[in-house]
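Single-structure report; data block below.
Missing here: one protein chain of the complex. Every other protein chain is in place.
Chain nomenclature is as follows: A and B, assigned in order of appearance, with residue numbering initiated at 1 for each chain independently.
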Amino acid sequence: MTGAALIGVLDYAAVAIFALTGALAASRSQLDIVGFIFVAALTATGGGTLRDIILDRVPLWVSDPAILAVATVAAVVVFLFAHRLESRYRALEWLDAVALAIAVAAGVGVALAAGMGWPVVLVMGMVTGCMGGLMRDVVCNEVPLVLKQGELYVTCAFAGALVAVGLLALGAAGWIALTACAGVTLVLRAGSLALG
Amino acid sequence: MTGAALIGVLDYAAVAIFALTGALAASRSQLDIVGFIFVAALTATGGGTLRDIILDRVPLWVSDPAILAVATVAAVVVFLFAHRLESRYRALEWLDAVALAIAVAAGVGVALAAGMGWPVVLVMGMVTGCMGGLMRDVVCNEVPLVLKQGELYVTCAFAGALVAVGLLALGAAGWIALTACAGVTLVLRAGSLALG
Partner (left out) sequence: MTGAALIGVLDYAAVAIFALTGALAASRSQLDIVGFIFVAALTATGGGTLRDIILDRVPLWVSDPAILAVATVAAVVVFLFAHRLESRYRALEWLDAVALAIAVAAGVGVALAAGMGWPVVLVMGMVTGCMGGLMRDVVCNEVPLVLKQGELYVTCAFAGALVAVGLLALGAAGWIALTACAGVTLVLRAGSLALG
């Protein structure tokens, strides 16, 4: 598997995981199947769409609608098996940490490709990683998880993006910076989950 | 009356009806007159504005501010007569079904005119029909009606847009597909209201 193919697989994986968390929130709000798909797609694509609108790009799911299919399948799976997934919510949180790491690195990469300066790169990493989950919780009228004290959700995204910006300033190659970004985000978020 | 003129009248009618539902939500939240106008305009234009931002178009009310006037008049009417309209909330729900049908067809039509593929056309029909109401309920801190179980609100929008996409795939003319889209959305939503 080439590097580009690997990145594609990771992107779809992040979409699927975010969609699962969205569908679980829809389950808690007792929505119907289309509501599941709606919140799942919003969670999976919300952060990247906001990033693309601000940077005046075409949102990814407009040019690659397969992303919508992935989110829909994830929503249907939760609709059919929500009672089993809820007891595995803890497992899902760990998967969500992986998705967060991928999304932050994707946001940083897109902002860099658009020629943005480091403050905007930082913000775009956080926006891509966190705004989908924020929209999910606002729509479902829950207290936003990404802002809750003790979760350190946005903090992990910020730290990961900061590492990428720092490494680039030191002359590191792009792929090293993005890999380190994802790694730091993942380790910090996992640590936050492990330590409670 | 020509077809284009009829469509124009229907568009303004949908704006006015969505604005009425927004102003009634403002009434429940005990806002002042400018708050009424604010929520009414947000409800009436929110879905179409989001669609246009994603498709990188100028929002309709920027090029045709008469839409803002229609929403404002609707808000003032509710401000003056809210006590009478609330007892007619049931009647308003039926009007809202008509507005939803028009908005979904409008969203599908705009996405088709922009050359989008069918998954994006589907999403734009749902976004145009449902996001204004979602913004209304998020701003007024109510549980979003469009996502409530049993309302089937998004489901009706989805089904209507799906019919349009299906007919187009079968080679139907654009106006037939859009009329069928509005018709199916209206009938399903009316059925959902009638059956409770």
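Everything that follows uses one rule, which is that a contact is a pair of C-beta atoms (placed from the backbone, for glycine too) under 8 Å apart; a residue touches a chain by one contact, two chains touch by 3 or more.
Source: prediction; values computed, not measured.
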{"item": "Residue among A:Ala75, A:Val154 or A:Val184 that touches the chain left out of view", "value": "A:Val154"}
{"item": "Option touching the unshown chain, where A:Ala13, A:Ile54 or A:Ala172 are the choices", "value": "A:Ile54"}
{"item": "Positions on subunit B where the hidden chain makes contact", "value": "26, 29-35, 38-39, 41, 49, 53, 56, 58-59, 61-62, 65, 68-69, 138-141"}
{"item": "Absent chain, residues of subunit A that touch it", "value": "53-56, 116-117, 119-120, 123, 126, 130, 134, 138, 141, 143-144, 147-150, 152, 154-155, 158"}
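The working rule: only the chains that are shown with their structure count from here on.
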{"item": "Where subunit A and subunit B are represented by their mean Cα positions, the distance between them in whole Å", "value": "30"}
